[in-house]
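Notes follow once the structure below has been shown.
For this view, one protein chain was removed and the others were kept in their places.
After this line comes chain A, so read on.
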Amino acid sequence: MSAHAEAITESHTPTPRQNEESADSLLQIRDLKKRFSLSGDFLDQLRFKGGKLVRHQEHVHAINGVNLDIKRGEALCVVGESGCGKSTVARTVMGLLTPTEGEIRYDGNRIDNLSSRQLLPYRKRMQMIFQNPYASLNPRMTIQQTLEEPLRLHHPDWKRPQILDKVEEVMRSVGIDPDWGKRFGHEFSGGQRQRIAIARALAVDPEFIVADEPISALDVSIQAQVLNLLMEAQQERNLTYLFITHDLAVVEHFGTRVAVMYLGTVCEIATTATLFEKPRHPYTQALLSAIPRLKDDRPQHIRLTGEVPTPVNLPSGCVFHGRCPYANARCKQEIPVLQTQDDGTRVACHAVEEGRL
């Protein structure tokens, strides 16, 4: 064992496991940051100020230093409210956005700085399912064409019969009648469209799927169908999921582990069972208590005051301090980092660290 690894052993007790963990993680996100410019191009940024021409820039800080490890075969759920950067994480992982800072490693290899040609072999291994099946299917392509396209791109050597067989197989596996191949996307209902989008993702036999709110646009009875389909696919094909959602009930059902995000940072990572049983971070606690349950025997809901701050001007210190009932002076100045608790949960909160909570 190297000296570096030994040093870690001394400081944290569960290190041998941690080492293993990083070895079998399929995807690693390290210190990921993403900023979007709000100020337009160079000429738009120029302003007159006190008789001088100055350059004025504003950014949306969508992700501010996110570290995540996704292990093979697990479903990592990322939850958070709108604007917390969860979709940006998904898109950056897929290479649809370039990170401002930080690294993304897939199977040990860095993928965030690759050209689209270099990324092609990875695109075959990782696929994405989007939120809105009304927007993610090309309206001018038949279902057959939609499903053939990824196969043609990723298997240029395949002959036509092979492609047709694969399309038929994948259509069957998501419960779409292969005879419907000549139809267009608009002829299907939302649930069926999402099935087709899943079929498209599964067509190239990926090992990793990023699903960005795949069921939020669907009705309750259809949500269950699609969620079952995703779980079946996971078992049959041994898929790894990065599952983005705002619906905690879905997370509880689907996720192996959960990462809770708030304003571009991860505030708690835990296994699903631990998170729901014992949420540590005050934001996670509030989030969990806000789920409207059918049979409600829980104590009083934690009602947060105030609104989520804008990611344009991030608050100092802990991003949650403005709405946190436990915030003190330290929270307003110092940014908390994720710290491992005895049961493996990682929480970024001064109050938890100091034992105030």
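The working rule: a residue touches a chain if its C-beta (ideal position, glycine included) is under 8 Å from a C-beta of that chain, and two chains touch if they have at least 3 such contacts; residues count from 1.
Note that contacts and distances are computed from a predicted model.
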Which of "Peptide/nickel transport system permease protein", "Peptidoglycan D,D-transpeptidase MrdA", "L-lactate dehydrogenase complex protein LldG" or "ABC-type dipeptide transporter" matches, in UniProt, the chain that is not displayed: "ABC-type dipeptide transporter"
Residue touching the undisplayed chain, where the options are A:87, A:131, A:173 or A:272: A:272
Sole residue of A:111, A:196 or A:287 that reaches the chain not shown, by the stated touch rule: A:287
Given A:39, A:100, A:142 or A:225, the one touching the chain that is not displayed: A:225
Given A:153, A:249, A:312 or A:329, the one touching the chain that is not displayed: A:249
Residues belonging to chain A that touch the chain removed from view: 81-82, 189, 191-192, 219-225, 227-228, 231, 246-250, 252-254, 272-273, 286-287, 289-296, 301, 303-304, 307-308
